[in-house]
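Mind having a look at this structure? Questions to follow.
Complex shown without one protein chain; remaining protein chains in place.
Chain naming follows the written order as A and B, and within any one chain the residues start at number 1.
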Amino acid sequence: MSKPALLDYAARWWMRLFLAMFFLLLYAPIVILIIFSFNDSKRNIVWRGATGKYYAKAWANDSLIEAFINSLTIAVANMIVGTLLGVITAILLWRFRFPAKKAVEGVLALPIVIPEICMGVAMLVFFNKWWPNNLVWPLNLVNIIIAHVTFTFPFVAVIVRGQLAGLNREFELAAMDLGASEWRAMIDVLLPQIKPSIIAGALIAFTLSLEDFVITYFTAGPDSITLPVKINSMVRFSVTPEVNAASTILIIITIVAVWLAMRIQKEKTNG
Amino acid sequence: METDNWRRNKRVFFAVSVPQLTWLLIFFIIPLAAVFIISFSEKRGIIGHELVWDWKNYIRAIEPIYLSIFAKTLLTSTAVTVICLLVGYPVALAISFAPRWLKLALLFAVTVPFWINGLIRTYALIAVFRTRGILNFTLEWFWSIGASVLAWFGIEVGSYQDLQFLYTNVAATAGIVYVFIPFMILPLYAVMERFDKSYLEAALDLGAGHWRTFFTVLLPLTTPGIISGCIIVFVPSLGVFFIADLLGGTDSLLIGNVIERQFLGANNWPFGAALSFLLMYLTFAALILYSIVNKKSKKIGGVDV
Partner (left out) sequence: MGKTVLSIENIVKKFGNVAAVNGVSLTIQDGDFFALLGPSGCGKTTLLRMLGGFDSPTSGHIFMDGIDITDVPPNKRQINMLFQSYAVFPHMNVEDNVAYGLRMEKRPTTEINQRVQEALALVRMEEFAKRPPDKLSGGQRQRVALARALIKKPRILLLDEPLSALDAKLRGAMQTELVRLQQTVGITFIIVTHDQDEALSMATRIAVMDEGSFCQVDAPRVLYEAPSSRFVADFIGRMNMHECIVIAEQDNGYCINAGGDMGEISVRHAPLPGVRAGDKIYYGVRPEKVIFSKDKPADNVGNAVVLENYSYHGDETLLYCRSQDGTLWTCTLTNDRRNFTPVNVGELGWLTWAADNMILLAK
């Protein structure tokens, strides 16, 4: 084994030790949470053998399942609307020069930069004052969906714009030169080229919505609970492995969605 | 070329601008404006309030008790940012110098917690910090090893006493660091990845040691990443409430907790609205400071973010 190259800091033992410690500390709590979801003990402290009963218990918990279905419904609806708005925003900012463009860009960045809690209270005030309550499912979820779309579509726009920035406008001009209208050129030439970032953006929108706690917490009514909000109330009520089981499921869905998004993004950069 | 002028194709322009701008107006600007107006109202009855257009709520917000909470929030966020930077910088550096296969794996490993719900990750920390939790178990283990070594020398130490971590400021700060550290690493990594490594080789070639290379070349040239990382951690950490709620003690109240209580507990919307806007102004101040510092750091060179 020859000694590491001059700048190969990642190969030095002290750096490896530091990285190992870092990732251990980063992952230990999550891994322990997952492990204890299989713990055959009501208390979350000592290991008493493996069991799947808390998953069964979670499955039998109607309000938990309801929260889960709500979460998925909201995430999917948010994904569709948020992606649509995000993509047209990206195209608008990439394609056009128009008056007050800088100001529009600034306003579009606001939902990303202002503290979540401020966004949350704004939603609380808005829906309390001007939105009918006591709607039936799934209409009672619409306010949460609206809140989610408002803060997710700028993220989608950022992702799609990133790919648009590397795009050659001459493809579109070529299509128009060959007789396509601007619409057709956009649909035939532009959209296929930015498909990877649209899919990645959609998955990110899905995840952001599924994961959101703060904004949902302020928007959700008593009969429109999502999984993170449900977990929050369970955590405060009693800490049982059932919470771990519910959390584990949410973690797994998240990891799969993020992994997919990253793979698609990677293909984009390789292709 | 003039093809990007919006007048050239108004139909397409309106199609890609009207929907989301309308959306933003109705579901973002109007709600924020409502909060702004409420902040000048007065609480009436149990849940009601009336617009009176005075500064009472803001004046109340600068009473010592709330001012100290603002100060505490700033202090906590600053501490969190500094810790995230000290830990995150070497991690980002190591990732950017890793071979390609490892780089992608490490990057994914940093990104996953970034996406996992902050609430769940905070909840996971409870198991670490509580009296009979992982941290105390680990310390006890080290203690017992130490004790047996000392016993071998004939020195007796008592048995391990569990330390109180949960419901302290330390746990709250550690929790915020834990939730926000990926936010620091990713922008730092982005700058380091684009950083031309031959600058480092040139410095070493010219006779600088590794430490002097770090301070004279790497650190100044990665400043834009440091600034971005700090702002990305600092700004959202100002508004945190559930982390301090779950992990912190009674004296770990941050401004986010106060806002939440005004809206969902005390039902004093006007005061909560005023606090929200103060928090937002604080955020904007940080962002403006960022853009000034960032412009300056770009002027003296460095890698664009």
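Here is the rule we use: a residue touches a chain if its C-beta (ideal position, glycine included) is under 8 Å from a C-beta of that chain, and two chains touch if they have at least 3 such contacts.
What you see is a predicted model, and the numbers here were worked out from it, not measured in a lab.
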item: Absent-chain contact - pick from B:Asp4, B:Asp54, B:Asp196 or B:Asp251; value: B:Asp196
item: Residue of B:Gly45, B:Pro64, B:Gly158 or B:Gly209 in touch with the missing chain, whole complex considered; value: B:Gly209
item: Where the unshown chain meets chain B, residue by residue; value: 196, 198-199, 201-209, 212, 216-217, 220-221, 300-302
item: Touching residues on chain A - with respect to the absent chain; value: 2-3, 5-7
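Please note the rule applied: only the chains that are shown with their structure count from here on.
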item: Geometric centre distance via CA averages, chain B-chain A, whole Å; value: 18
item: Residues of chain A touching chain B in the complex; value: 6-10, 15, 18-19, 22-23, 26-30, 32-33, 36, 44-45, 84-86, 88-89, 91-92, 95-98, 104, 107-108, 110-111, 113-118, 121-126, 129, 146-147, 149-150, 153, 169, 173, 182-183, 186, 207, 211, 213-214, 218, 228, 231-232, 235, 239, 243, 247, 250-251, 254-255, 257-259, 262, 266
item: List of chain B residues in touch with chain A within their complex; value: 3-6, 9, 12-13, 15-17, 19-21, 23-24, 27-32, 34-35, 38, 87, 90-91, 93-95, 97-99, 102, 104, 106, 108-113, 115-121, 123-128, 132-134, 178, 181, 197, 200-201, 204, 235-236, 238-239, 241-242, 246, 256, 259-260, 263-264, 269, 272-273, 276-277, 279-280, 283, 287
